[in-house]
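Left out: one protein chain. Kept in place: all the others.
Let's look at subunit A:
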């Protein structure tokens, strides 16, 4: 929904005049504005308004205190609200700001017939006034110069914004597509145009390109229409409510989704069949009729909706936008679907940003599926991935998709498409992932399944959710805020699920909320269902709750920790190996170095010992508890002051650390060159991206599998690349092609090295 939308206007110009042909709603009312901040009544400091009062109401100061406040209370409304400049002179009293005489009231042509009767006079006013402007004046200014046509139009007057895409005829007075411009380098023009704002020709030209040339030549003659302009009138939202730049994005979405698309269709119909002019003729003559009869504007609008096709289209478009639904309109028997992103208005509200943070992934560069430019902003769509699934929404219960989709089709392709969609709808289930559906249907995931997913989501017939376990062993959390009050929801719930063994909704929510604290059995089955017989019934409950966004599916994410014990173990193994080699060659064992260095390092507190091997830097403080137990001489203060971690490791440290001992080791053991100097070799650390593990980290990973069952160890080696804390359990199962049980087994065996995180995706 676009809460700011005030009205939709259709404006035309002929050689003589400009005219607002149709508007909906008939009397748009912008929200009231204040001339200055209204002091908070409850606060005790309303006197801050006094300077203004002192300068504007000199009388007040002479009144006794009590009286003054009384008086102010009375006219406070008039004081603070901003009176919209009103050019209606002579008939209605003018308000504050309109001190400047209006030209339009002087110039506006008066029709002699209507003025004899009071009723018709009021009616005429209705027709001639709109939002404090005379309709003629506004029409003139909404139809810009010819050179400004065929491009995005934006005009802001105080608190009203007008957005449109005016189109005009050719200089010779004919309505034509302008193919010569497209040929002359659409590339050039596009590059000049702003991102996101493009000309309708590229869209409009495509259908005409397929049609035979003769058809364009037999374009019906138009008589008067020079320009038409479909304008959205918006109540300019409070700029301070939104983050900077959001307003432009907001306008752009309205422009692209609504104005541009509808104008493109109207333009095409005007060129092909002089449609817009004919419609305007119908509406205009009706309007003249109504003005003559002195009938009110609302009646005219109602009548116009019956006899024309543009008027009802504008009306239903407005209503659909206001009710945030998809607008199904028909222009000259051409069905058209228009809609705005469901979360569009959130762009204007700063405080919702935080909540939105859960939906938008600013960091997610691994997008496997692109929703496309038009479904980007304000849609809050989750990423589609093979391990996700689709929840079908019951938009129209009364309409059976089978009956609607079976209906006769013109071409076999359409027939095929419909049958495919039908098969997909039959297969789709929240318990099987998109990938499984693709296998079941024997379809290609990306070529066949994804487009249907996109189509269903765009038409708000489905939403992308996480797979629900068939036995309901999915971990759910509840959402922070309920969109509808709990009392309403639970009444609805009671009506839908009347079976006595189904727990009431508040209790389900409560047990879900508490279940997560349990270390095991925190899934839906254990916390709510508890009995196998009830699973089918609770499946319905889960679907019902998912449709109303009451549940958040939580996912497991895993990280690998190289513990300090493990690191020491790896190091000592290596040292032993080196020692053996050194013995063979008669050189001094590096192990001795280490022992020596331990002493030095701990004593000198942070001074780099000259002989330290580069991997053993004093900056790597011993943070782990287990480690400090072993080396009790480390003072807690030393480590307390340390802020240096492996990331702060700079080249200088490396260079100075690379000393004799290192060279020695390298000379002696070429095969050990992957011994990474940049790693922390003592304290526990997280292996952030096991898929791109350094040689050192690979050693640690290998050491984790020591003493494990070979099968489990092999599986761990295979799947540890996904333990980066970013991939959900579902994704790991899909990518590694293993079962949940196998994953659980790995998690169990490697428990000491793994950290698990449970949060929504």
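In this section, contacts are C-beta pairs under 8 Å (C-beta built on N, C-alpha and C of every residue); 3 or more make two chains touch, one makes a residue touch a chain; residues count from 1.
By definition in this document, contacts and distances are computed from a predicted model.
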Missing subunit (named according to UniProt) among the choices "MIP18 family-like domain-containing protein", "Signal peptidase complex subunit 3", "Cytoplasmic tRNA 2-thiolation protein 2" or "Nitrogen permease regulator 2": "Nitrogen permease regulator 2"
Given A:27, A:486 or A:686, the one touching the chain that is not displayed: A:686
Residue, one of A:153, A:290 or A:734, that touches the chain absent here: A:153
Selected from A:332, A:515, A:697 or A:720 as touching the chain missing from the view: A:515
Interface with the undisplayed chain - residues on subunit A: 40, 42-45, 85, 87, 97, 100-104, 133-134, 137, 140-141, 144-145, 147-148, 151-158, 192-194, 197, 238-245, 247-248, 350-351, 357-358, 361, 363, 477-481, 510, 513-518, 557, 559, 561, 563, 621, 623-625, 628, 636-637, 639-640, 642-643, 645, 647-648, 683-686, 688, 725-726, 755-761
